[in-house]
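The structure appears right after this line, and notes come after that.
Just one protein chain is left out here, and the rest sit where they should.
Moving on, here comes chain A:
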Amino acid sequence: MLLFPLPHFPRFPIYSCSSSATKRRGTAMAAKLLSRLRQLDTRLISLQHQRPFFRNARLFSGQQIPSSDSHPSLPPTPTPTPLPPPSAGSAGEKRQRTSSLKDHELAKFAAISDTWWDSEGPFKPLHAMNPTRLAFIRSTLCRHFSKDPNVPKPFDGLEIVDVGCGGGILSEPLARLGATVTGVDAVEKNIKIAHLHADLDPTTSTIDYVCTTAEKLVEEGRQFDAVMSLEVIEHVADPAEFCKSLAALTRPGGAVVISTINRSIRAYAAAIVAAEYILHWLPRGTHQWSSFLTPEELVMILKRSSIDVEEMAGFVLNPLTGKWLLSDDVSVNFIAFATKKAEG
């Protein structure tokens, strides 16, 4: 009986540091990405029958995007809605799994969503990492939009959307820095919590929280100067489609910031074994190693959506001081700043 799940290695070699090898593997990576996604469906169908606690770990739909920073490991409460009848074909199966999984996910998030703003609770690593990722966002956005970083509200006049905002941990500081923030999440409870907490401070009560998905926003035709999606893409079934939606939400000349976890052995050891099983920082099953993206893959799928990654940084945790720092080491957590070409 294994104490923790073995990493599901894709058939292709994974993380490579040499750039020439990366160039050769450029097309191989795209193919790898697609085949990885195809593999995922089949693998998880079989897993669902064998290992119950994996059932709720991944959402499949390209339409619905789960909330960010979710911890879907609490036992699901029974859902009242009936499952739709099974239809032929994998798309139909996906949708069926989507709705049943989604209700599970939503119920779980509802149960723990009260702890979003408890900085000692299950979201503690996120609160600890928040100032560090805000420092990166601040410096890259100020440089890109030519704003003076030495003022208290450098983002004055910028419209930013936080896709997968959860309880608003990122949205509130962005609003305090002067931006006009729209927070988007698929879980209604999260939006309610975020709304209530933001109303406590006049500067953050202007945040517009909406319970919707990135795709729906694209359908509404909304666009923003900067699109943030931190710690979301590793929970999404179709990262390529998700990136296309993010690109559509960005104005030409705007910025996209994505953060996620690298698919490397170190990340497996740190983010899954250490964080979930040894230190119990995150509930088990929060992350699937096979759904992590390497920096090269992220750059590739963003490029296919006409978004150019300009800067990337890693987060490292100093175990002695417990502080998160920005560094060049992207082997575990990393954040990428990208821009959309201006028109003309």
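By our rule, a contact is a pair of C-beta atoms (placed from the backbone, for glycine too) under 8 Å apart; a residue touches a chain by one contact, two chains touch by 3 or more; residues count from 1.
In this section, contacts and distances are computed from a predicted model.
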Fill in the blank from the handout: Record lookup, UniProt, unshown chain, options "Autophagy protein 5", "Myotubularin-related protein 12", "G protein gamma domain-containing protein" or "Ubiquinone biosynthesis monooxygenase COQ6, mitochondrial" -> protein name "Ubiquinone biosynthesis monooxygenase COQ6, mitochondrial"
Completion exercise
The one residue from A:L141, A:L177, A:A255 or A:M300 touching the chain left out of view is A:L177
Practice task
Could you tell me which of A:D156, A:D201 or A:D308 touches the chain that is not displayed?
Solution key: A:D201
Completion exercise
Residue list for chain A contacting the dropped chain reads 110, 113-114, 117-119, 127-128, 130-131, 134-135, 138, 149-152, 172-177, 189, 192-193, 196-197, 199-201
